[in-house]
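Missing here is one protein chain; the remaining ones are kept as they sit in the complex.
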Amino acid sequence: MADRLWFLIPELIVLVGAVVCAIGGLSNGAAIRRRIGFIACGFLLAACIAVPFVYTPERIATADTLLPYLGKYIKFFAALIGILLVMSAGGLMDRKYEHAIKKGKATFSALRTSSGEFHALLLLSIAGVMLICEARDLIWLFLALELVSLPTYVMVAMSRWSKVAQEAAMKYFFLGAVSAALMLYGFALLYAATGTFVFTEMADVFEAQRAAGGVSVFGQIGLLLAIFGLCYKIAAAPMHLYAPDVYQGASAAVTAFLAFIPKTAGMLAIILLCSLVGWEDGLPPVLEMALWVVAVLTMLLGNIGALLQTSTQRMLGYSSIAHSGYMLIGVIAGPPLGIVAVLVYLVIYGATNTSAFASLACLSKDGAPVDSLEDISGLHKRSPLAATSLAVSCGSLLGIPPLFGFWGKLMLFAAGIAAGQLVLVLVAAVASAISAWYYLRLIGLSLLSSTTPQSESVKATLRWPLIAAVISAIIAIGGPLVLSSIVTEAQQAVLAPEE
Amino acid sequence: MMTTFAPSALSGYLIVSGLLLAIGFIGFFVRRNLIVMFLCTELMFQGAAIAFVAVGRYYFDYSGQVMVIFILTVAAAEAALALALVVLLHRQNNTLDADAFGELQE
Amino acid sequence: MLSLLSSLTAMPAVPTSEVLHPANLSWAGFILWMPLVSLVLCGLCAACKVKSKAPATITVICLGTSFLLTLVLWNGYTQPETILLFDWLQIHWDGGSFVANFALYVDSLTLLWMLFVTGLGTLIAVYASEYMEHDVGKGYTRFFAGVSVFLFAMTCLVMGDNLLMLYLGWEGVGFASYWLIGYFYQKPSAVAAAKKAFIVNRIGDVGLALAIYLIWSTFGTVQYDEITTVLQSEAYDASFGGWTVHAIPYLLMLAAFGKSAQLPLYVWLPDAMEGPTPVSALIHAATMVTAGVYLIIRTYPLFMLDDYALPTVAWVGGLTALLAATIAMAQYDIKRIMAYSTISQLGYMFLGLGVVTSYGAAYHVFTHAFFKAVLFLTCGAIMHGFAGQLDLRRLSGLRKMKGWKIVSYTMLVGCLCLAGFPFTSGYFSKDAILAEAFVTQGPGFEVLGWLAIFTAGLTAYYTFRVWFRVCAGPVHFEPGDELHGEDTSSFHPHAPRFAINFVLIVIALGALLAALPYFVPNETENLHGGWVAEMVHDSPARDGVPGVIVDGGQAEAHGTINYEIGHGDILGIDPHKAMYYISAIVGFIGIGFALFFHLYCRSAADKLRGKLLASRATRWLPTAMEHKWYVDEIYIATIRSPLWILGKIFSLFDRYFIDGALVNGIAGLPRVLARWFAPLHNGAIQSYAISMIGGAVLITLLMLFMPEIVEFLQSLSEQNASTEQVVATLGGGK
Partner (left out) sequence: MSLWLLLLLPLVGAVCVFLANASIAKWISLGVSTLVFVLSVLMAVQYGEWGSAGTGFASHVAWLSQLGITLDLGVDSVAMLLVLLTTLLTPLCVWGSFTAITSRRKEYYAWLLILETAMLGVFSAQDLILFYVSFELTLVPMFFLIAIYGGKNRAHASVKFFIYTFTGSLFTLAGFVYVAWQFQLSQHGVWSFAIHDLSQFASAMTASEQGWVLLALLAGFAVKIPVFPVHTWLPLAHTEAPTAGSVILAGVLLKLGTFGVYRFVLPMVPEAVVAYAPAIAILAIIGILYAALICWVQDDVKKLVAYSSVSHLGFCVLGLIALNPIGLEGAVLYMINHGLSTGALFFLIGMMYERYHTRDMNSIGGLAKKMPVWSFFMVFFVLASVGLPGLNGFVSEFMCLLGTFIASGSAPTWPGVLGPEYAAIAAIGMVLAAMYLLIMVGKVVFGKLKEPDIEGQHTNLPHDVSPREIGILVPLAALCIWIGVQPTVLTDAMRGSVEDVLAPYPLIVQEQLDKPETVIIIEKEDTHG
């Protein structure tokens, strides 16, 4: 047990951070309150640094999870991208309130401040993702997933004091609860099929069942229901319907968060569940076909849906749906290449998607957030950095070589083809082609169009989101330089424990 | 005192749990009041909980019951969250009719 | 890379397989280079904006040098030689090569052609130096540069040692004629004519290109002497090459017909009158149009390989001669008459080729070069002097006007030759062809002979129609529309000065003297045609086909048609002798008609025309003849317009179907789908819930019952198949 606690050191750091943030946010010292973001970043950085020390080969040899190295990879990058996410949320909370306090127009009241809570919730959610890596049974998995989800519901609601944000939170929460129930029921059936919660034992039972002629019906339905429940987290069809609304309603920084952290959690959980039955002789046909259908629907519906949008965030929301579809190719393809591709893609997608949302988050129009497509028209004249970051990240999401996104897609394609999923890859190619239309529209609006009366007053006012956008855009351009080492890490992450 | 638990009995429990799930879901989508809708999701959770208990009993495994405890905890957390949200929405809109929240759409 | 550099700096001089005498004859390359030098110098003049007659001087000197060199070459000629100038196209690969060097092939045929090409070219340049003087400082340089290009291309065409050199010259003269015909580039008709000439020629060029491909793939070479070697080798037999050897002559024919303005590709030539007159002379008389004749003579052995190739040539030539003559009879523009007359005379040449008298054709080329040059140059002088007037109804009695005597009488010389007046050069050359039509046995050759004789009568008529109208009769003239600031009433014709008169006299003398070669004795016995025949026969191109000796009077070929001699006769007399009388008589009749209608009783011609027009039964004849048998219109209606409309249709098809419906349609499909799926996102939480859970349950059910569904579908299709089988058996039963 102590061994397992050792692996939880990064989570513990982040959890401590959450507590510190929550308390610090209530501090009377304005300097502390305003630097909550730095504190959060600091703890994430610490978690990041801790990862290599925690995951030494000797320690890992004692681990009893399905994928002992997974945590090393995921925790590191979740914390790293978490820093970017915190940066993009810089200036989101309490900005006016703190401004008013500074001017002396208001006095500090612990009830009216929310910055601390926000950062605490953010860190909690990241801790949830980290915990998933250490899951060795269904209970842990369930709790970790809930830890990821519950804070995000609150974050959506508090990200903006507007009706749409609350509506978004309501939809997100209610539908999330339904899907969680579905997933839970799936877990129950899995339990019924195997009689155990422990992954390694479940895997043995399933192996025995397969040897005896196939996974039991309970097992199949259980897997399906659980995966559909998780599809909600990754916004895959048909559980994706909430995503555009929620992504539009929340503020850009929170949307960036939603599009990465819960998605990573869901992806990891799906990979864990699939690894229960194993890819050795192919996934069970029912599961594989279902994932196939889900992947195709997700890629197509996501990209098609984005075409007609007039809201940038909604458009990018659809785009993030589509990216889940791409990643499912890797899940279907299975280890080692497919899972490696998914893990690499998660990182690449996380960085570039954050860049896109951060470049939106830094904009404001007379103090109000920016949403419609027309608002970013001619952005390059007023804020070339934000416009360029947006364009670069869109290019990367589209997969224009040699940007980072291309390499992720290339690996997914390679994995898909290597698994014999030619049709799936072709569908992905078509879907990518469709996506070119709206990504180019974003690029064109930000870099090429001229300013319109509506977009005249749109400027990049928030400093930290802009910095986050630029950093992640640089990652999108320069990332390929370190791609090889990322892939090496990901390859290690999917290694099975040594017997 | 342990008594054996026939597969037929297990299926009975599972059917009940499935029915709870279905009823919860149907309630979710036919009722318009947000609080009732939330209660319906709780119903779905409890459906799953019954399944866990029944299966745990079937296998003589306490983990099922452990799970249920956790489910209850999570459900409580969700309830707190839901309550806060409902209060917020009601304060803002003076209604709890789900149809009133349709501003975000195509 | 070194090889690349070395070839950059120095022209490689790797000799090809055959024996060369580069040391002896490499200077002959200057025949080719001199026009190019002239072109470059003219280009420099243009670049320096020279406003004097320097370009003319340069051109005349360069072309004159070429002519002199040709004379020297001819003088020292003993046997065929190949002179390599540089490697042009040498593509080697594993198992073969395509070699076409920039090399000259000098034999007697080449020399014959080069003599009049460079000779006449020089004279025409002299003539043009005066004729074009109103353009000094404007287009003068451009004109002489064009002449130089033309001569260069023509030299390549004639002297090249392979078909690709010929092709280079072939397209080159086409381009030069485009350049020169379009000289007055601000005149839309000139631009159109230039374009037409190039494009129609291009059709022939395609034939030539394809022929080259076929020849190369059949014989493995495009060099004349190697083709001959193959034909004479033991590998050659009747089955050699299969269908290709039968296709080659027809493709070559297409090329020749295009360049030499034969049916059906002659239409560009009359329009080419838009160029300045020396151009007309150059193109028509001397050179370009005879290229087709040269091509066929050069590749004569290949024409022997197909039974119907030469008869086709003969018939096309004969019909072209007749058609063009009828059109020429009804035209009023003297330059245009000369153009049609050229087409008609070219028809004779092809007839000659077709009836296996290549020396006759060559001889006619030779004489025609002189007398037609005279005619065009006199026409040009008249045009020049009368401000562009060319209508024979508006000019009369030129020979009585001061300063126009030389023009009138040199024109008379030309007319006599063209009409085949006894003992003029045209008389002998035409007779040689006409007689041979009766001598050689071929499909309908005799009919063709009579047709040609009839055409000769028409020729005499329209020729003298021009002369009697323009040069004889009472003095009368109206100026044309190219008055340079002069009033119509006070107009005075500008009589030609020294350069023009000098050239006219020289060429007219040449035209008369061109009869002499016919009588110069040749070394070969039994050979009609004297020196020209000898020049033609010396060429190795003549004895390409094994076992076939093609002589002026003795011809034989393999295959079903034997071009035998000795049996033909006209009215029981030996054709060659008979023809002396028949053609003289026919010529006199033609001239007589012209004398009556156009000198003594000019109104009779109009009356006759009026009568023909009045009668419904005969109205078509003058109308059609005056409208050139509507050939241009037919071409426009059947080829140009349909293609243009097709282009329009394609353009719309491209825009609205391929781009509009297919590309944009497919590209628009996602957006259509997006509209379909949009209602799914209606914003209502309950509908989201039902879609999500419903979708999940649906997929789950589908997946769980997949085997059953597949089985069901299979059974359905099996049922279908069995029903189809039943239907099929039932159908089979009926």
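We just call them A, B and C in the order they show up, numbering each chain from 1.
Quick note on the criterion: a contact is a pair of C-beta atoms (placed from the backbone, for glycine too) under 8 Å apart; a residue touches a chain by one contact, two chains touch by 3 or more.
Quick caveat, the model's predicted, so the values are computed rather than measured.
S.K.: Counting contacts across the entire complex, name the shown chains the missing chain touches.
M.R.: Touched by the chain not displayed, across the whole complex: A, C.
S.K.: Among C:Y131, C:F150 or C:W216, exactly one should touch the missing chain; which is it?
M.R.: Checking the options C:Y131, C:F150 or C:W216, the one contacting the hidden chain is C:W216.
S.K.: So which bits of chain C touch the chain we can't see?
M.R.: Interface with the chain not displayed, on the chain C side: 1, 3-5, 7-8, 87-96, 98, 164, 167-168, 170-172, 175, 178, 182, 185-186, 188, 191-192, 194-195, 198-199, 202-203, 205-206, 209-210, 212-214, 216-217, 643-644, 646-648, 650-651, 654, 658-659, 662-663, 667.
S.K.: For chain A, which residues lie in contact with the unshown chain of the complex?
M.R.: Interface with the chain not displayed, on the chain A side: 340, 395, 400-402, 406-407, 410-411, 413-414, 417-418, 422, 425-426, 429-430, 432-433, 436-437, 440-441, 444, 447-448, 483-484, 487-488, 491.
Rule of thumb we're sticking to: only the chains that are shown with their structure count from here on.
S.K.: Examine which chains touch each other and state the graph shape they make (line, ring, star, complete, other).
M.R.: It is complete, because no pair of chains fails to touch.
S.K.: So using the touch definition from the top, which pair is joined by more C-beta contacts, A-C or B-C?
M.R.: A-C
S.K.: Take the average of all CA coordinates in chain A, do the same for chain B, and state the distance between these two points in whole angstrom.
M.R.: 26
S.K.: Give, as an integer number of Å, the spacing between the C-alpha centres of chain C and chain A.
M.R.: Taking the mean C-alpha position of each chain, the two centres sit 76 Å apart.
S.K.: Cα centroid separation between chain B and chain C, in whole Å?
M.R.: 94
S.K.: For chain B, which residues are shared contacts with two or more other chains?
M.R.: As it turns out, chain B has residues touching two or more other chains at 25, 28, 37, 101-106.
S.K.: Identify all positions of chain C at which a residue touches two or more other chains, and write them in rising order.
M.R.: Within chain C, the residues that touch at least two other chains are 678, 681, 683, 685, 689, 693.
S.K.: Which residues of chain C touch chain A once you look at their complex with the stated criterion?
M.R.: Going through chain C, the ones touching chain A are 667, 670-671, 673-675, 677-678, 680-681, 683, 685, 688-689, 691-696, 699-700, 702-704, 706.
S.K.: Show which residues of chain B lie in contact with chain A when the two form their complex.
M.R.: Residues of chain B touching chain A: 10, 14, 17-18, 21, 24-25, 28, 34, 37-38, 41, 44-45, 47-48, 51-52, 55-56, 58-59, 61, 63-64, 66-67, 70-71, 74, 77-78, 81-82, 85, 88-89, 92-93, 101-106.
S.K.: Touching residues of chain A toward chain C in the complex: what are they?
M.R.: So the residues of chain A in touch with chain C come to 170-171, 174-175, 178-179, 182, 217, 220-221, 224-225, 228, 231-232, 237-239, 241-242, 244-245, 285-287, 289-290, 293-294, 300-301, 303-305, 307-308, 434, 437.
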